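Every protein chain but one is kept in place in this view of the complex.
By written order: A, B, C and D. Residues from 1 in each chain.
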Amino acid sequence: MSDTVKHTLLFVFVGVLILLEGSTTFLNVFSGSWNSALVILNMGLISAIMALGVNLQWGFAGLFNVGIMGFTALGGLAVVLVSTAPTPGAFTAGGMGILMALVMGALTVVGAVAVYRFMAPGIARTLTLLAVLIVGFFVYRALFDPSVEAVEAINPALEGNIGGLGLPVLLAWPAGGLLAAGAAWLIGKTALGLRSDYLAIATLGIAEIIIAVLKNEDWLSRGVKNVVGLPRPVPYEVDLQNDPAFVERAASWGMDAVEGSTIFVKLGYSVLFAVVLLVLLWMAQMALKSPWGRMMRAIRDNEVAAEAMGKDVTRRHLQIFVLGSAICGIAGAMMTTLDSQLTPGTYNPLRFTFLIWVMVIVGGSGNNFGAVLGGMLIWFFWIKVEPMGIELIKLVTAGMADGSWLKDHLMESASHMRLFTMGLILLLVLRFSPRGLIPEK
Amino acid sequence: GGHAKEVKLGVLLGFTGPIESLTAAMGAGAEMAMAEATASGKLLDGASVTSVRADTGCIDNGLAVANGEKLVAEGVNGIIGGDCSGVTGAILQNVAIPNGMVMISPSATSPGLTTMEDNDLFFRTSPSDAREGEVMAEILQERDISSIALTYTNNDYGKGLADAIKTSFEKVGGEVTIVAAHEDGKGDYSAEVASLASAGGDILVVAGYLDQGGLGIIQSALDSGAYDTFGLPGGMIGDSLPKNVGSDLDGSFGQIAGSDSKGAEVFAEMAKAEGFDGTSAYAPESYDAAALFLLAMQAAGSTDPAEYGPKIMEVANAPGEPINPGELGKALEILAAGGDVDFQGATGVELIGPGESAGSYREIEVKDGANTTVKFR
Amino acid sequence: MIVVEDLHKHFGGFHAVDGASLEIAKGSITGLIGPNGAGKTTLFNVIAGVLEPTSGRVTMDGEDITGLPPHELFHKGLLRTFQIAHEFSSMTCRENLMMVPGSQSGESLWNTWFGRKRIANEERALRAKADEVLEFLTISHIADLKAGEVSGGQKKLLELGRTMMVDAKIVFLDEVGAGVNRTLLYTIADAIKRLNEERGYTFVVIEHDMEFIGRLCDPVICMAEGKKLAEGTLDEIKANEQVIEAYLGTGLKNKDKIGADA
Amino acid sequence: MELLNALVAFTNFVGVPAIAYGSQLAIGALGVTLVYSVLRFSNFAHGDTMAFGTMVTILFTWWFQSMGISFGPLPTALLALPFGIVLTMGLMLVTDRTVYRFYREQKAKPVVFVMVSLGVMFMMNGIVRFIIGPGDQRFADGERFIIKARAFKKMTGLDEGLAIKTSQGITVITAVIVVALLFWFLNKTRTGKSMRAYSDNEDLALLSGINPERVVMYTWLIVATLATIAGVLYGLDKSFKPFTYFQLLLPIFASAIVGGLGSPIGAIAGGFIIAFSEVTITYAWKKVATYVLPESMAPDGLMQLLSTDYKFAVSFAILIIVLLFKPTGIFKGKSV
């Protein structure tokens, strides 16, 4: 069996899984609902995009990013900032002040860096540095605190944030990419420039910091109070259900209006996501097969030699880190759009960083198609391992007396099978197919 | 007799994730109501109720929505859940509303959900935190407390509640010296307690969860001698708190949703018989949520959400025969006969406005290492 | 061509390069010798931009190049090879050569999506050039092998070949000889000579093998303790007392005793 | 007097808790650093190893308690600790046999080990929840305090109290003992030296007749011990919950890296730096200032640099700043 055939079959396999999910209730593992199948498909597509971004960083450049969660969250933030309606009065009340404070903060940092660069080392420099930082910090706080208070005082139960620009939500996707790219640039600039590479811990930490900011800066996106009811790029089901033309069309497909509308809306998302995925995939493939890809491979093979051959390794690393993170940001924005809400409390490294890593490794690092496959497949398992686990435990406990302590305990614990199984899949793949399901050629 | 039907209720809670320790009892509470109704044999001519559990992860929107879809696909007639306000909003918008499915959440208390567009499909058996803030301010004032330090669990519940307490308390002239968040599940709270202690205040109000960060904060504050009296909102009321902390907690006080009903006690008894902790946070609310579904279905004579949905408010509120936990059979009978019930349940259910618990509260004081009810508000 | 003025490189309190000043003439093959730890490699690394100097100045054709990173030096025509061959092991030998030229339009992401025609043309030219270089080095037959899978000597030739893909002005060679079989080493020496004569490359060579130095280098610079100790033809150097004491030594003392007791 | 009050307030709310927390982080970081230097990868499963060890100890504690065994004023968990350690050692050895050894034989690159440890992390995460459930578990018993705040006030007549918990005392004492033992072991014993040799140069260690598998085994045994001790101390002082232990991974890594990955002293220093920075940078200095400053200058505000919401952010910011200036950590760790 040639590799192409094998890899196509793998994709077909994922497709079949999703089709089964939609059409049968075999063994209680599948739900037999097209809605459910589409929900899995949609998040699968988003996961595939994230995996693509991470694969760009890891597969092509060996950059170990464990802060995927942070970039995803920034994408989500972009949706709020771009697509929600502006909060009346917020900008005049405190928005200006906040902006000024942020500029002030940035100036302080720039100033400190300048002092560090241009003064000769010694006590004088240390003191000046401290003075700049301390004065800058207090000026920043003096500007920042009252403005924030003013913004947060505006109708706190519903708003209390500076609101967004009221633009179409689709614009938020590239905006999410840009926001994530900006953050990645800052991280990359500091971490990649260090003599030893400290990208992993920097990304791990900064992702936590980003989440902390999202959770606690209420003026920005209501913090843990969440922003709900974000606009959608697709029609609302209820509107469709009330639209006679649609009801008729649904009937012609042999569905009632409710089912028809829910499926229609989800398909709408699927199409949008698939388009984004395909465009990104095409771009990644083209880049990979060009002299750019060759240069990246050379850098990966031997940084020192690549540097000596005139390749600016740090810049290229920065470039690919920013690109990969931007893709995660786009995916994050898409995910928030799909959820219609931003809930900073839901970002958790196990789910948003480590799970993506499982996808990339299982799929096949260094291969764009592998990443996409991994994203879809692992997402499917993430959702489906629980029912599988329950069935399995039912099987195991079939012989035990009802109500026995062990049986109850096992049944209750079934949902923890998910983590266990993800670990197991990862270990099995690493052991028996260390290059992933679709290896780099 | 007759044509035995099957009623399926989805239980969509965070069985894994940050509140995984609460959800076991919540699920059991809901299922107890189902078992009770089935056993009575009076529901819709002897229909039996089965529960279909699914996980929200509490914080995982993707998982929660996927599982919500799964429940709908399995043909549930209603969904008990979600638990945390964040995922609840996501399920509501992406599953319940599009599918016209009714959801009753036992525990999502964020004020934001009050105003969310819900097509009359969303109810909750817990009150919005906005109301609790007012009640707490009242209690504080009556106890001549002029300044408090305030800490909250860093989610929409904690934050919303803290905001509400702060606003209400300041309105009645009190001073809030500091408002500091704490993260659940982090374990170490020295930094928070250090700051809370430094800020000062007559008491420390802990808007958290009793076996999560809230307990950690209290423990740590007591240990270091920072505070010895605590204000305890609903998330902190439960037998496990005085049990865990010991006599040092005596004198602390608070409030929890609940009316002058003996429902909670009855429920706790029933739960004990079933082998779970009935005082665990939101377990009573879960029982009530499940019961409301079944009563509304009975009243409408249908398991179609579109038909029984409008009945929920009816069965929950007066007029009618008050119904306590354990009396579902009786209620079903009354309803079958065309009568009217006023479901009280384990929490003194009273749904107001957009379908959330009205918010009568029990004022609690810890005496001799146990929560005692002082009065009702 | 290259002038090093009072260069210092300190590691903590240790002065690896301690005020070295030297000049490298255009078109020469300069040998750099000196005891272990004399600071040769460090000097090399400072000139080639791998390390930042503590103080001092390096100029190339009058232009100050102190502290420029390696990739910028590359674009100025300063290339280096490595003591241990640094091939790109997962790429074919041809690709190893093709990746070298700077400012390929295909290295810009934008062009990979929207300038594909131009890239194709450039690639064709590059390929021809690479094949030409392989020919020159008499290793055409390994063009499509992965560079990780060819012999050590071929890797070294490949290293040299990379310098031929662009118009190098000066090439630094760090201990090409260590661990290389002498016969092969002299083949490489011939290649170096040809490059020097035919293409006018300037070479700087670090080496401990006096025979190799003798075949190739004029002048020879001897370093010790971070400074230049002596400079001249190899014969002059060999006669220098200080160099003998610090570096060359006077030969084996025990040579005759071997086998006597066995 | 006022100064004394300020000092006591500071010690009580910052000093004592930070020292205890710092010791717990330090022992955790020692485990991470040991795996990093001897087995050469960052062990993402360390937090879950701690959880496993603590879980076993808790189960034994419960069993002892149910049999009426107690340890006088000290927590019963200390009696159960050896059992926890032994079982965790067993788990580590089984994991090593079934998982890691294969990759060692393949001479796999450290990054591959990191990925593998990710898989182990997921699995252990599941196993611990499977056995003890996801909930909060308290298992501290015995006398809770060495000094109580109220008693201290009465004793000294100061306005401020000082409280020291038994668990804090035990933590610090255990930490000192563990660290001293570890240093003695690594620097003075033959096995310890062979571990250092292996970590320095694997091939040469082999050529010196050192059995690599034995070194690896000892490493896992020590790591299991350290992880269990750190986990139990943390659990005694606070409480046990699987998710908390997973999250501990972050401050523990931060500690190990700030101090210098691969350096045992660094791990200890790092633990204290992270603990103290978390507490002090977000500390509200109001109380201390009120005592120290004359009344007229008493502060209105909280005098807080950053709100406590950012305490985790603070430790990472410090981490990044330290790395900017000292790329290999405070005590030169084993990095390029």
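The rule we apply is simple: a residue touches a chain if its C-beta (ideal position, glycine included) is under 8 Å from a C-beta of that chain, and two chains touch if they have at least 3 such contacts.
Here is the rule we go by: contacts and distances are computed from a predicted model.
S.K.: Write down which listed name, "PP2C family protein-serine/threonine phosphatase", "Branched-chain amino acid ABC transporter ATPase", "Cytochrome c oxidase subunit IVB" or "NADH-quinone oxidoreductase subunit J", is the UniProt protein name of the chain that is not shown.
M.R.: "Branched-chain amino acid ABC transporter ATPase"
S.K.: Of the chains you can see, which ones touch the chain that is left out?
M.R.: Among the chains that are shown, those touched by the missing chain are A, C, D.
S.K.: With respect to the chain omitted from the figure, which of A:Gly176, A:Gly366 or A:Gly389 is a touching residue?
M.R.: Selected residue, touching the omitted chain: A:Gly366.
S.K.: Pick out which of D:Leu4, D:Val94 or D:Val111 touches the chain that's been left out of the picture.
M.R.: Hidden-chain contact among the options goes to D:Val111.
S.K.: To test your reading of the contact rule: which positions on chain A touch the chain that is missing from view?
M.R.: 58-59, 61-64, 196-201, 299-303, 365-366, 434-435, 439-440
S.K.: Name, in rising order, the residues on chain C that touch the hidden chain in the full complex.
M.R.: Residues 33-37, 83, 89-90, 146, 148-149, 151-153, 175, 178-186, 208-211, 246-255, 257-262 of chain C touch the chain that is not shown.
S.K.: What chain D residues would touch the chain not displayed?
M.R.: On the chain D side, contact with the omitted chain comes from 36-37, 40-42, 103, 105-112, 114, 190, 193-194, 196-197, 199-213, 253, 257, 261-262, 328, 334-336.
By our rule, only the chains that are shown with their structure count from here on.
S.K.: Compare the CA centroid of chain B with every other chain's and tell me the farthest one.
M.R.: Taking each chain's C-alpha mean as its centre, the farthest from chain B is C.
S.K.: In angstrom, rounded to a whole number, how far apart do the mean CA points of chain A and chain B lie?
M.R.: Those two chain centres are 32 Å apart.
S.K.: Between chain A and chain C, tell me the centre distance in angstrom, where each centre is the average of that chain's C-alpha atoms.
M.R.: Result: the chain centres lie 46 Å from each other.
S.K.: Can you tell me which residues of chain D touch two or more of the remaining chains?
M.R.: Residues 129, 133-134, 307, 309, 312 of chain D touch two or more partner chains.
S.K.: Going through chain B residue by residue, note those that touch at least 2 other chains and give them in order.
M.R.: Residues 16-17, 24, 154, 181 of chain B touch two or more partner chains.
S.K.: By the touch definition up top, name every chain pair that qualifies.
M.R.: Chain-chain contacts present: A-B, A-C, A-D, B-D.
S.K.: Using the touch definition from the top, list the residues of chain A that touch chain B in their complex.
M.R.: Residues of chain A touching chain B: 31-33, 35-36, 39-40, 43, 156-158, 215-216, 218, 223-226, 228-229, 236-238, 258, 261-262, 265, 335, 338-341, 343, 345-348, 351, 382-383, 386, 412, 415-416, 418.
S.K.: Once bound in the complex, which stretches of chain B touch chain D?
M.R.: Against chain D, the touching part of chain B is residues 16-18, 20-21, 24, 154, 177-178, 180-183, 185-195, 197-200, 211-212, 215-216, 220, 223-226, 244.
S.K.: Could you pull out which chain B residues touch chain A in their complex?
M.R.: Residues of chain B touching chain A: 15-17, 24, 55, 57, 59-63, 65-67, 69-70, 72-74, 84-87, 89-90, 93-94, 97-100, 110-112, 114-117, 119, 130, 154-156, 158-160, 163, 167, 181.
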